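Before any comments, here is the structure.
The complex appears here minus one protein chain, its other protein chains still in place.
Naming follows writing order (A and B), and every chain is counted from residue 1.
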Amino acid sequence: MPVSPVVEITFALSAVVILLSSLAVVLVKNPVRATLLLILSFLPTSLVYILLQAAFVGILQILVYAGAIMMLFTFVIMMINPSPKDGESPVGGSESGEGTFSGLRGAMIGLFFVGAAGALLLPMVYRAASQVDKVPVTKPGFGGLASIAALLFEDPANNPLTVSFELISFLILVGIIAALNFSRRKGAAAAREASITTRPTEALPIVQREAALDAQ
Amino acid sequence: MNPWLLLLIPLLPGASAALLALLGGRLPYNAIGGLASASVAASLAIVLSFCGAGVFGAGQPIDLDAGPWIATQAFQAGLHLRLDSISLCMCLLVTFFGFLITVYSVGYMRHDAEQGRFFASLNLFVASMLTLVLADNLVLIFLGWEGVGLCSYLLIGHYWKQEDVPLAAFRAFFVNRIGDVFFLLGVFSMFSLFGTVSLSELAAHGPALASIHSGKAALAAFFLLGGAFAKSAQAPLHVWLADAMAGPTPVSALIHAATMVTAGVYLLARLDWLYAVSPEARLIVAVCALVTLVLGAVLALVQTDIKKILAYSTLSNLALMFLALAAGSAGAGMLHLFGHAFFKALLFLAAGSVIFAAHHEQDVRNLRGVLKKLPVTNIAFLVGCIGGAGLIPYLAAGFFSKEAVLGALEEAEFGGFGISLPGHLVHAIVVGVETLSVIYLFRLYGYLRSDAAGPAHGGPAHASAQAHAGHGEVKEKSPAILFVLGLLSLAAPIFGYLSAPPSFGGKGLIWSLITNGAAEPEGVRLMHALPFLIVNLALALLVFAAFSNGKRREALLGRLRGLRRGTNGPLSRKFYFDDVYAAVIVMPLKGAAYLSRLVLENIFTGVITLTGWLGQGLSLGLRRLQSGKVHQYAIAVLLAVFVLAFYLGGH
Partner (left out) sequence: MSLSLFNLPNCLALSLLLVLIGSYGVFRRRSLILILLSVEVMLNGVNLSLVSFNFFRWGTGEASHYLYMLSIGVAAVEAAVGLSMIIVLFKNYNDITRERVANLGERA
């Protein structure tokens, strides 16, 4: 079935934008910019989903991914107060520290691995995917809201997806509890104990600080 | 007679050696000497008791199978001892001289520091030599062979704290080692040719086989020659004997005159059937023995150390024995072995007495006239010189034995490798050399009996000896020494008397004893021998007169000095044998040692270092994988996923 040229061009343009913005996400130093660029990459992704006749999925992409998850990232980055400086930034994008994968050597290694993987896998993908034919979409309302709803909620007793659906909600609950637990302020004693496990060189100020706290 | 007594003969001195080695440091001196002498005396007693057992002459040998030693499928060498006439005579020789010299050593070593070690080695030597003599197979002989070599090393090196001594001992051992390699090769080829190493079996079946495979037999004979030459100091393996004089004099008397150096002669005598079928081997023996004969005599003429003179004389006499063997007469060779043992041991022991009395001075130029103060030693020396020079037929221990050798040489023919060496030529050379022996022996005696006039000639001045020579502090003090000297002075002429051949009225008794019953050949007639006797006697008197008088001596030496060509001439450099050895053997060995050190230090160490470095590098590298850094683990997981994708995608 010949695809209309509009679709083709849209797809091509979207693909380009996705790739470029994802590339930028992994390369820019400023985390705020990285986050925004990621959001930028979600928009054409959504467009591609719509082209793939997955309308609901496309909407979800914007709503959940770009709307919620990226918001979370943005909040956290704001809280952690990143500074655009290089070197000693705690959340810096500077990659010139020590370690096996840092600096120019790290870049080389990374490029090598990624390049090798790409060079090896891309041809395989093309070879494999070209051998199969497109199966036409025959279901009416494919990818639409009603269709997805029917998929999920129809006949819950015999629906194989119901269990996982419920489990997902449970998983979200667990995540909420975990996050809450992380952010809970512990008691004074537990906090002291947690802070004493830092480096020995920091022990003296901590001890002094705790002594001052006790004196209060 | 219980054959098991045979086992005791070598065992008793051996056990005494072990005891002395363990306890020698703690026992009092007389106990050490007493134990050592007693054990050898006990062996001597056992040997004597076997004398009446009908073994002598063509009698019945006594065999003892003391048990298995090497017993494999293909090769057996048991502890087989065999007492036949030859080995009984050798046992007598070894135990008799061993006992006498051990007693002598009790006197000689009285002031020594390490007596336990000395007597232990001495006893061990006697035990090893007895094993060698009594053994019935080549491997057991080799055991004794090695044992005497070891004891020779230990005993030569007794004064190891002195400067040149350890080197001399090592030299003796090393040259012997070369011989041992040849000996072993000989044993192997004997086994491969005859299928057995047992001497009795070889003697029984060997001759037939040997004449068929004469080439292989000649090869085996040649190899065994190498061993015999090293042990008996024949050219070119003679270089160790002169230096072996660094050991105590009793050692020189026992080992390097009477017993160990005769082991080679004994071996060849035992295997004379093998040499009978290999004319090439006999030719080699003849040539080397001839060289050694001349070498020894000439060098003995110019030595200034008593013991060195006697050592070179031993070389000559051993060569005589080998010449007799090469001529095919094992009887003559063995006869001279015994005769030489008597007079040479006597000479060495007398020299030892001189050395002991003069507080270890050995240079004859500093010992002038010393015999005048040592009466018993004087007589012993004279008897020994007469015996060594073969001056008086019935009284000289060596006269008839040398005549026997000469007689054998006259009829002999040495041929092989296309060369033919007529016996007459050899005979003539020997006669000439024997004249030299008269000269050097009486030169020595002259020095020792000379008046004290005339200055010393640049000999290393031993201060105390010079003082003593003039002041009469030289005295015979040790009863042990004197006793042995007296005994031997009597025994030597007795042997001389007994060794007379039929032509001189003898009964051929000793000959039959030492040849398992063979009949003695006629021997030279008195008429033939008389001219030589007269010449020798005159020469002896002349030389004695010349050297015993200071003025005459100086005149003679002055005229002779020109002949010597300084300290680098052939005489002083012992005919350059040492230099040849240095070039041929020592240099390559040093080179090989250097090379192997290079290899070891660089390549091997390099390999080891490389291994260590590799291991370290690997471990360091691997350690970084376990860095404990989470992000690295994550990256590893990611990489693994890619690999998996690739792998799965391939299907």
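Methods note: a residue touches a chain if its C-beta (ideal position, glycine included) is under 8 Å from a C-beta of that chain, and two chains touch if they have at least 3 such contacts.
Keep in mind the model is a prediction, meaning the values are calculated, not measured.
In the full complex, chain B touches the hidden chain at residues 626-632, 634-635, 638, 642.
By the touch rule set out above, chain A reaches the unshown chain at residues 2-3, 5, 7-8, 11-12, 15, 18-19, 22-23, 25-26, 31, 34-35, 38, 41-42, 45, 48-49, 51-54, 56-57, 60-61, 64-65, 68-69, 72-73, 76-77, 79-80, 90-95, 97-99, 101-102, 106-107, 109-111, 113-114, 117-118, 121-122, 125-126, 129-130, 132, 134-139, 142-143, 147-148, 151-152, 161, 164, 168, 171-172, 174-176, 178-179, 182-183, 194-195, 198-199.
Basically, only the chains that are shown with their structure count from here on.
The mean-CA centres of chain A and chain B are about 98 angstrom from one another, to the nearest whole unit. Remark: chain B residues 624, 627, 629, 632, 635, 639, 642, 645-646, 649-650 touch chain A in the complex.
Within the complex formed with chain B, the residues of chain A that make contact are 99-101, 113, 117, 120-121, 124-125, 128.
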